[in-house]
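First the structure, in the form of structure tokens, and then the observations on it.
Every protein chain except one is present and positioned as in the full complex.
For chain A:
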Amino acid sequence: MRRVALRGIRAHLVRFVLSVLAVTLGVAFVAGTFSLRAMLSSTFNDIVESSLTGDVYLRGAEAAGSTSPTGQGGFGEARNAIPIALTDVATAVDGVALALPGLNGPAVLVGADGVAVSQGQAPSFAQALDPADPTVRLVAGRAPVGPAEIALASETLAASGLTLGQTTPAVIAGTLAQVAVVGEVDYGAPLAGATVLFLDVATAVQAYAPAGLVQSITVYADPGVSPQTLVDRLQPVVTADAAVRAEAVTGDELRDDARAQIETALGFIETFLLVFAGISLFVGGFIIANTFAMSVRQRLREFALLRALGASPVQVFASILVQAAVVGLLGSALGVLAGFALVSVLRVVLGRFGMSLSGTIPLEPSTVALSLAIGTVVSLAAAALPARRAALTPPVEAMRDDVVVQERTLRWRALSGSLLTALGVAAVVLAVVAPESDGGQRLGFGAAAVLVGVLLLAPVIARASLGVLAAVFVATLPPIGRLARGNVTRNPRRTANTAGALMIGMALVGASSVLAASAQDSTRSIVAETSTADFVLRSPTAAIPADALAAVAALPDVEAADAVTLGSVLIGRPGAGAGGPGPATVVVGLDPGAFGRTMDIERTDGSLDRLADGEIAAQQGAAADAGWTIGTELELTSTTGSRTVTVGAIIDSPAIQAPIVLPEAVFDDLVPAAQAAVNLVFVKAVPGADRTVLRRDLTAAVAPFVVVSVLDNEQFASELAGQVDQVLVILYALLGLSVVIAILGIVNTLALSVIERTREIGLMRAVGLGRLQLAGTVMIESVLTALFGTVVGVVVGVALAAAMPTVFSDVGLTTLAIPWGTLGWILVLAGVVGVLAAVWPAIRAARLPVLQAVTVD
């Protein structure tokens, strides 16, 4: 029987290759998704490893608000700052080779083209270049000396288009200056798109530690001194003065902290990729199962013959499983390779978008093992069911001219599909009705259930809907349209299975297009409702230099320039000794006069006037969660101290992306200027001022700072909406991948179905069907199948996505927008997909010699 099994593979080489291809596709999708995930996390690990190389770190002993609301420079949990003087104290300790204060902060570099150097959302910062620092290495030019010179990281130098010796504007710690590029530095770590400038130590201290405070001090040990020994020696020294509130920790501990933090920060992407990997498993398994079911069905006659010759059912079953194992192993091995190839391509694509990722794609043994196991197990499982049917085929079937597979009724599928869909819909409805309690989770489970349910129902839907879809072709291309309709409707199960993978892909495409459109529309409407300013100043680096703000405020036509400043503090209840000072929270600082002047903010309780008296405003959602009401007292703690404030107003404004709004005075008191970032400036013109003139003046005032753009409300909304697209780049890349896989899946199934119908095709040709007509029939079948999958997928995806704005309104998704235009294009795309998928199978069918086709066994 083994010989029969292996001969079977050789005799039906095309069929075998197609099965292997199906497994390869499925496994490639899985391996690709998993290794993309591994690559992302290894990139960030590399960054941690190579930028935090110290043996021991000195840092604040107490948690504090984050130092940098825009995520620029530094990792790790935010703590109180420590005096830079501790550097000398540490150096004096026995066993310390070197101690370096952490001196870095936001900076903007203007490139050769006069535009700020920035890549996507990656940070842009400057740091001190200490000649003794072992992590950085000067590769060209010399180290900068004085405030008018800088060095650049190699990647930054390349991106800026500047050359050594050139002078360019740069904004360092909010101050604009002309600086000369004198050196090129090897940063020794992947930058992931970050822009990095280097300053001499004195300039860096001036810019980022004006009060003599730094976030951390890196300590390198003498050879032979273990980090733990050094910590034991340093600890008593740095804690000698209790007021300093410092501590020493080993480098490993700090790196673990940093990694944990990054992992939390990347949690969203992580979850997203996991969900996607799950989908990839499903789609891959689906394609594989589908292929095996078809290929076994095609050989039922052969199996029946074997049975007639005396083979036992077990032998037939085993021979099919042996083939499945060969196909599964081979396909998975190829799939793993293909998956890594896919990720390499993706890496290049992401690199184009300014996201340079880790140089090597990690070949994690767990990914390889998982992929191999999945490919083989799914192949075996997928073959087992049809194999059982084949094994039990009565030998008499071999005698029949045409083995007609007993089409099992669709009743079971209809029943389970309806049930699952109903359950899913119920979960979604529940999520929409009561979004507060686990809305997101319910929506997720509901969506999954609906998707699987519809997949089960697909043959039933196909039978009902394909006739309608096909009507156009039947009317315009009479004979072949009718033939094609017959072929797709007569075997709804086959059609539905062929379309299955595409259906899932298109559901995702449909849902994300609605999500993207809704997010953009929401952004626009939030801007329209909130901003009553004439112009908005904004910077792609997320921080507007203080000097720029001052220059704008000084213009005669400007009545007010209200800055929205971001900072971070710890929020707790006064006197709540236990539990510490509470979690770090992003807060907004705002001139209380801005309400009604440049901003229209919806107030649900209290009065915004009280902000002028030093009280604060809290967002409705956050207040409800924390139990704050008007009059609640909160204790705000920062790196500079703490302060008790009273909640004076409850607001509901998705435009302000922070739970708490502080009046400017309180904010300035708590957040030192170096740790605050001016996010936006809303500008109100003096009544009667000419807007065109004002715009020109504003543009001129901020021009030296390069990174600041002057926008009217419309443009402001468009820019924010455009950012949504940037965030979705990875999503689109993965969706593209899933659609490509789905198309290949259709090609595969279609080719198999052509093989399955070889004799039928020969017969048709013998009674006069032309080659072109035959190719046309295959093509229409394919287009119908693709359209079916797309329409059902998009309908499901859009319907599910429509629930999102209600469920996620609290995170700024307020309006539902359905991009009909895009959806129309998706349908056109489906048609193209159908035609493309049919090319090879159609050519193959048309090339079949009539006589051989009819007499094929």
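For the reader, a short list of remarks on this structure follows.
We take it that a residue touches a chain if its C-beta (ideal position, glycine included) is under 8 Å from a C-beta of that chain, and two chains touch if they have at least 3 such contacts; residues count from 1.
Basically, contacts and distances are computed from a predicted model.
Name of the non-displayed chain as stated in its UniProt record, restricted to "ABC transporter ATP-binding protein", "Probable chemoreceptor glutamine deamidase CheD", "Ferrous iron transport protein A" or "Sarcosine oxidase subunit gamma": "ABC transporter ATP-binding protein". Per the touch definition above, the residue from A:Gly278, A:Gly440, A:Pro478 or A:Gly821 contacting the chain not shown is A:Pro478.
Only one residue from A:Arg37, A:Arg493, A:Arg765 or A:Arg844 touches the chain missing from this view: A:Arg765. When the missing chain is restored to the complex, the residue among A:Thr250, A:Asn491 or A:Gln675 that touches it is A:Asn491. Against the chain not shown here, chain A presents residues 400-402, 404, 478-479, 482-483, 486-487, 490-491, 759-760, 763-771, 773, 850-851, 854-855.
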